[in-house]
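After the structure tokens below, expect a handful of questions from me.
Every protein chain except one is present and positioned as in the full complex.
Showing chain A:
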């Protein structure tokens, strides 16, 4: 079983947290902090396993992590998971972390931290196709990508989304301050009553 999946950056800011066992919010934050503390002080050329027993409980648990560019991907797993299966290794043709990261890469087209920052929900949806309730659901990357694609909101390209996109384009212009206080809601458009032809 996987007990938790955490993604945070080099400064310990969480980018995605997924606990498969309940912890209160403050406990979650503490776990993130401690895990970051443990993981961040390790060199890049040391092994990717950590006995993080005290964090989430039990000596049966291990932290398996990987450091990609600015992000740490941390899995907390118990002894029923294969260490190497979770981690990616050169010799291994599959691995969970590898699958996850590559799927992210495919879905976001060259994933970077910003993608994760702004699309946390999407990352969650992708993760849901890989791991469900702490158990590995699918390791076939093509299958995962296909399922994620199918479930993308259909309306995204539709007419209804056009104004929203326009607005977000405006927002993206980064004006010093978007005039938020204009209350469009109160405008009363008077439609002239046209006589039917």
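Methods note: a contact is a pair of C-beta atoms (placed from the backbone, for glycine too) under 8 Å apart; a residue touches a chain by one contact, two chains touch by 3 or more; residues count from 1.
By our rule, contacts and distances are computed from a predicted model.
Asks: Would you kindly match the missing chain to its UniProt protein name, picking from "Elongin-C", "VANG1 protein", "6-phosphofructo-2-kinase domain-containing protein" or "AP-3 complex subunit delta-1"?
Replies: "AP-3 complex subunit delta-1"
Asks: What residue numbers in chain A mark contact with the hidden partner chain?
Replies: 1, 14, 16-18, 20, 22, 24-26, 28-29, 42-43, 45-51, 80, 82-85, 87, 89-95, 117-121, 124-125, 128, 132-140, 143, 147, 150-151, 153, 155, 163-164, 167-168, 171, 180, 184-185, 189
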